[in-house]
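Dropping a structure here in structure tokens format, bear with me for questions.
Here the complex is missing a single protein chain, while all its other protein chains stay put.
What follows is subunit A.
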Amino acid sequence: MSIGHTLLALLESGPRHGYDLKRTFDEHFGHDRPLHYGQVYATMSRLLKNGLVEVDGIEHGGGPDRKRYAITDAGITDVAQWLAQPEKPEPYLQSTLYTKVVLALLTGRDAGDLLDAQRSEHLRLMRDLTQRKRDGDLADQLICDHALFHLEADLRWLELTAARLDQLAKAVRA
């Protein structure tokens, strides 16, 4: 995920302090990995340097000065371009699992056992995500569903491969 674009987009609704940006980011997207303050300030100084944000005000308090950031017109254009740009589909052509299956067949090991173990591991994670979905709000449900559908796609590949193991064994040993 592009943290820079995300923080920039969060500024579109109005100027915010760094700590406020972090809190809003974590609330929406940081379920697993909350942002570090260091990441926020490093990102903001980069955005500042590139003219995508500007300092809207500085609060002088007892601690360090707190800058309030506002998005610039260039920043708004940048967010619009980023949102309009489709994400690159990831085709996973270099799958470790495929490599392991082929190596198991080449070395005379049971590739079916390997696939069974992998299915079990995938299902374990899918159970955890399903539980989190049951206990969570709509945002949790959507985030977990995204992961669940990807894991399911892996498992579909796994079942198809399991059904073709004899064929694959002949091909790789030929």
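We adopt the following convention: a residue touches a chain if its C-beta (ideal position, glycine included) is under 8 Å from a C-beta of that chain, and two chains touch if they have at least 3 such contacts; residues count from 1.
Keep in mind that, in the parts below, contacts and distances are computed from a predicted model.
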item: Candidate names "Alpha-ketoacid dehydrogenase subunit beta", "ABC transporter ATP-binding protein", "HEAT repeat domain-containing protein" or "Acyl carrier protein"; UniProt protein name, chain not shown; value: "ABC transporter ATP-binding protein"
item: Chain not shown: contacting residue from A:3, A:70 or A:126; value: A:126
item: Of A:74, A:103 or A:117, the residue in touch with the unshown chain; value: A:117
item: Contact footprint on subunit A, counting only the chain that is left out; value: 112, 116-117, 119-124, 126-127, 129-130, 134, 148-149, 151-152, 155-156, 159, 162-163
